[in-house]
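Every protein chain except one is present and positioned as in the full complex.
We call the chains A and B, going by the order they appear; numbering starts again at 1 in every chain.
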Amino acid sequence: MSSSAEAHVANGEKSPQFHVAHHFPTADIQFNSGKMGIWLFLVTEILLFGGMFCSFAIFRSWYLGGFVEAHHHLDRVMGGINTIVLICSSLTMALAVRAAQTTNKKAVTVLLGLTLAFAATFLVIKYFEYSHKFHDGLLPGIHFTATGFQEPREAGIFFAIYFMMTGIHGFHVLAGMGLITWILIRNLKGQFSSRYYAPVEGVGLYWHLVDLIWIYLFPLLYLVG
Amino acid sequence: MATHSDTHADVHGHAHGGADHVPHVLPLKIYISTWIALMVFTVITVAVSYVDFGDFNLWIAMLIATCKASLVALLFMHLRWDERFNSIILVSSLIFLGIFIGFTMSDTDNRGRAEPIEHDRPLDIKDPFGLQSPQQ
């Protein structure tokens, strides 16, 4: 593998970190293979969340009254702010990929830093929402202790789905922050350029998917219940 | 997609750097206008949720969400300019998701439909096809 990197240095090309792995015929095929791999991975993410969307659809169809009642206890202002935060983070991520495409190292650093900040904001807001629910006893299944509900059982199922969906989503945000940190460090080491930015693109695609999932979670859970 | 390898047939093995990767850089204004559109849609979907359209609230919310999702997928995720196979991957994942949800709900939303029918037309187990009793 390193032999090709050396070859490029010998040819006087920029971006010494760049290399084509020995089993890829060309850099373009390597890039597109990586991208196809990421897209296939995103399929698995969609179907992972798909299980939760499926249970939401079924229980909503059964327990419409209970679900509508329960969803009024979610804070749609906080949820809306979080939606905006994630959309902004998607923008900065997309721009970070663009900056990497144009070999603008400094811009990549700034934009990835901003994306991280937005992600952290999202999780902080989520933390306040969660602690509020814990305080009110709006918890899944057997732990549901809030009073004054007409259909406490149905509300328990709603909050089971709410916590599973937003919890798994939050975990993905956390994992995304780890990945962004990883490419941020690699960028600081000067490893990316217009010729080699596949990891930035890949993490970007993942991050947009996290945003995509939330784009559906927010109206389903917070707005229509 | 059958031609990926074939088009590179003349490259053979170790022609590193022969077909270099050239990024497809989009103009900045595409990103900014996408972002603005997403923000506008978010405001709309929240605003609409305060109006009661009955069952339609769900479908309006899903329609707006799908518009937003398409914007993100096509523009932020570059699907519009990407290899078409990646779009096929995404769309087929949604088809499978639809199968999953649709078929499961064909069960959950139709349980207990046979009981009233059996109640109205009880079955004689000894003569399930009504062969022995005289036809009415």
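FYI, contacts are C-beta pairs under 8 Å (C-beta built on N, C-alpha and C of every residue); 3 or more make two chains touch, one makes a residue touch a chain.
Everything below uses one rule, namely that contacts and distances are computed from a predicted model.
Per the UniProt record, the chain missing from the shown structure is "Cytochrome c oxidase subunit 1", taken from the list "2Fe-2S iron-sulfur cluster-binding protein", "Heme exporter protein C", "Cytochrome c oxidase subunit 1" or "Aspartyl/glutamyl-tRNA(Asn/Gln) amidotransferase subunit C". Which of A:G37, A:G65, A:G137 or A:G190 touches the hidden chain is settled by the complete complex: it is A:G37. Which of A:I157, A:V173, A:V210 or A:L223 touches the hidden chain is settled by the complete complex: it is A:I157.
For the chain left out of this panel, the touching residue among A:Y63, A:F118, A:Y196 or A:F218 is A:Y63.
Touching residues on chain A toward the chain that is not drawn are 21-25, 29, 32-34, 36-37, 40-41, 43-45, 47-52, 54-55, 58-59, 63, 140-143, 153-154, 156-157, 160-161, 163-164, 168. For chain B, the list of residues touching the undisplayed chain reads 1-2, 4-6, 8-14, 85, 92-93, 96, 99-100, 103-104, 106-114.
Throughout what follows, only the chains that are shown with their structure count from here on.
Taking the mean of the C-alpha atoms as each chain's centre, chain A and chain B sit 19 Å apart. Only residues 4, 8, 11-26, 28, 31-32, 34-35, 38-39, 42, 45-46, 49, 57-58, 61-62, 64-65, 68-69, 72-73, 75-77, 82-83, 85-86, 89-90, 92-94, 96-97, 100-101, 104-105, 108-109 of chain B touch chain A when the two sit together in their complex.
On the side of chain A, the complex with chain B involves touching residues 4, 7-8, 11, 13, 20, 25-32, 35-36, 39-40, 42-43, 46-47, 50-51, 53-54, 57-58, 61-62, 76, 80, 83-84, 87-88, 90-91, 93-95, 98, 101-102, 194-197, 204-205, 208, 211-212, 215-216, 218-220, 223-224.
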